[in-house]
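Just one protein chain is left out here, and the rest sit where they should.
And then chain A:
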């Protein structure tokens, strides 16, 4: 019977086969002002609820900070947005039209979501400029890559990004020889080369000096507006210096949302996070 059903579905004449249907909605539509919709998302790892009915909306062009104690589900949330982890339930939409849960990791990267990991992973043996070249939005199939030459526009684009991240002077330097902070900026630059609509930045200032932190804050603020930036960070001073809107995650769902002052005065937040451990 099951085979018969499959056959009937396959032979239906009122519709084309599923594999023939063009993938619709790879064009980002943010006409309602919201770029990311996460609704009712739950993920369970071996019985542990990492994400518990999470609802989160990010407006286009905003700079949002996500904070929360360890195990609150911040990284898992990033994993879901980038397609690394699939949720058990819920929906994730990028703009009005793009269903993130149907796309693979590279596809999600190509529709315009870029992620910077906690640990900087630049290509150590390549120069700063080559790192940016590799990350550039381009035809990434094998043959086009073999014959690819940088056009003047692409050169200009690389120069522009080098200026944004402040590494013009180091363009020919091996990325492995950069300082920790410079690597982080280069990695943000590599994200920018892909011209993403949404940037996910995981702990950008971990291990940075104060000067580097200030520069990173400026960099991220300058990106907001043109891009939508979501930052996950532990460092409260840093969050205060960049964010106008903060979301607090706790046990896999949103505990509070608002300005830094609002959430810091929220009784529940103080209880689970800020009050208990101010040391971060």
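The criterion applied here is as follows: a residue touches a chain if its C-beta (ideal position, glycine included) is under 8 Å from a C-beta of that chain, and two chains touch if they have at least 3 such contacts; residues count from 1.
Keep in mind that, in the parts below, contacts and distances are computed from a predicted model.
Remark: of the listed names "Ion-translocating oxidoreductase complex subunit D", "Urea ABC transporter permease subunit UrtC", "Molybdopterin synthase sulfur carrier subunit" or "Ferredoxin-NADP reductase", the one matching the undisplayed chain in UniProt is "Urea ABC transporter permease subunit UrtC". Only one of A:106, A:207 or A:225 touches the absent chain when the whole complex is considered: A:106. Summary of contacts with the chain left out: across A:27, A:88, A:124 or A:218, the touching residue is A:124. Residue A:194 is the one among A:97, A:118, A:164 or A:194 that touches the chain not shown. When the whole complex is considered, the residue among A:11, A:146 or A:172 that touches the unshown chain is A:146. Among the residues A:101, A:134 or A:270, only A:134 touches the chain that is left out of the figure. On the side of chain A, the interface with the absent chain consists of residues 105-106, 109-110, 115, 121, 123-126, 130, 133-135, 140-142, 145-149, 190, 194, using the contact rule stated above.
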